[in-house]
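One protein chain omitted, others in place.
So, chain A:
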Amino acid sequence: MESGLTPSQLELPGAAAVERVFREEYGRVVASLVRRFGDIDVAEEAAGEALVAALEKWPVTGVPPNPGGWLTTTAGNRAIDRLRREGQRDAKHQAALMVYDDTPHEPTGPVEDDRLRLLFTCCHPALAVEARIALTLRLLGGLTVAEIAEAFLVPETTMGQRIARAKKKIAAAHVPYRVPEAADLPERLGGVLTVLFLIANEGYLASGEGSPVRAELTDEAIRLARQLRRLLPQEPEVAGLLALLLLLEARREARVRDGQLVPLGEQDRAGWDRTLLAEGHALVRECLATGRPGRFQVLAAVNAVHTDAPSAQDTDWSQVVALYDLLVRFDPSPVVALNRAVAVAELDGPEVALALVERLPLEGYHPWHATRAELLRRLGRSAEAKQAYDAAIAASANSAERAYLSRRRGELV
């Protein structure tokens, strides 16, 4: 342990800094409290009370050396206080008794991690897919209900009800809080990987008005993907997802400059994290050797091709298109077809790509408008390109992306 105060501790944090630390630690705190008290609502309430306590204390004392431990201990004490006060109520009384039960918890499989258990609980097949994603974003990502509602394009009350219903089902139907047995893992895995990918996506291109990149979400997704890999080292899709997340993370610093999104082709490649790239590329090679391709492995391979090229001009576009052809077999969605068209534009020209893009039923999806705008621009059809940029700006909720699109539109004559 370090002794003495670090410079960051000498600077007293404001409320925004406290909230940032809280958000980074939220998933860990809640998962630990769910294990201890066996009740998601108790865990969330106690975590909220710990935030209030931190907001009172940290601006005076500084952030403690182990903020996660401080928050967990404080939240645990608040939960015990509350359960004691409400001890006459039967169910709560039983929960309170658990506090004094110091027998070790049942082994939960090869990897002991509260957050992994909570992830599998949130992604239980008995819950609707959208509820799984929403609940994971709430409990592990620490997103507010309003932020999740915005990401799903639904009213906040609707999302609140959806999350409440899922939590109620977990409690009333006794959805177990554990990592499933080895035999159940493969069928549960697809949903878990998808949710992790969506959490990372929300981190890379946050939909809300705040920061365009949410590092605490990408960090958490990578951390959980690493845990999954330790749990399932032979599963190539797990390696594929981890590789994909690492290759995206490696480019994080270069993705935003002066509040504007920087597209791949214009990024400063010297700003990419070499260590993360090396680890990601090694995982992609490992997947290739396994010979059991899947959606996340192919997406990782696409990113490996991009990050292998010394410059954007050197990108092996024929390989990218070939990988998208393969990806269509696992995921024949219009979104994949759109990404494929972007690569086709580099290989066969913008006219061929535009014909592909025009056919896709994606009018509500802002990347469709942005892609159309770029292709029209390259074809010299400025008036149509401007309209497409306007549509893309209107449909995008990310400030850095809107800034980028506005600049591109402004450059048109």
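Definition applied: a contact is a pair of C-beta atoms (placed from the backbone, for glycine too) under 8 Å apart; a residue touches a chain by one contact, two chains touch by 3 or more; residues count from 1.
By our rule, contacts and distances are computed from a predicted model.
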Protein name, per the UniProt record, of whichever chain is missing from view ("Aspartyl/glutamyl-tRNA(Asn/Gln) amidotransferase subunit B", "YCII-related domain-containing protein", "Carbohydrate ABC transporter membrane protein 2 (CUT1 family)" or "ABC-type sugar transport system permease subunit"): "YCII-related domain-containing protein"
Contact with the hidden chain (one of A:E56, A:D184 or A:D331): A:D184
Which residue of A:V60, A:A172 or A:A383 touches the chain not shown here: A:A172
Where the missing chain touches chain A, by residue: 124-126, 172-176, 180, 184
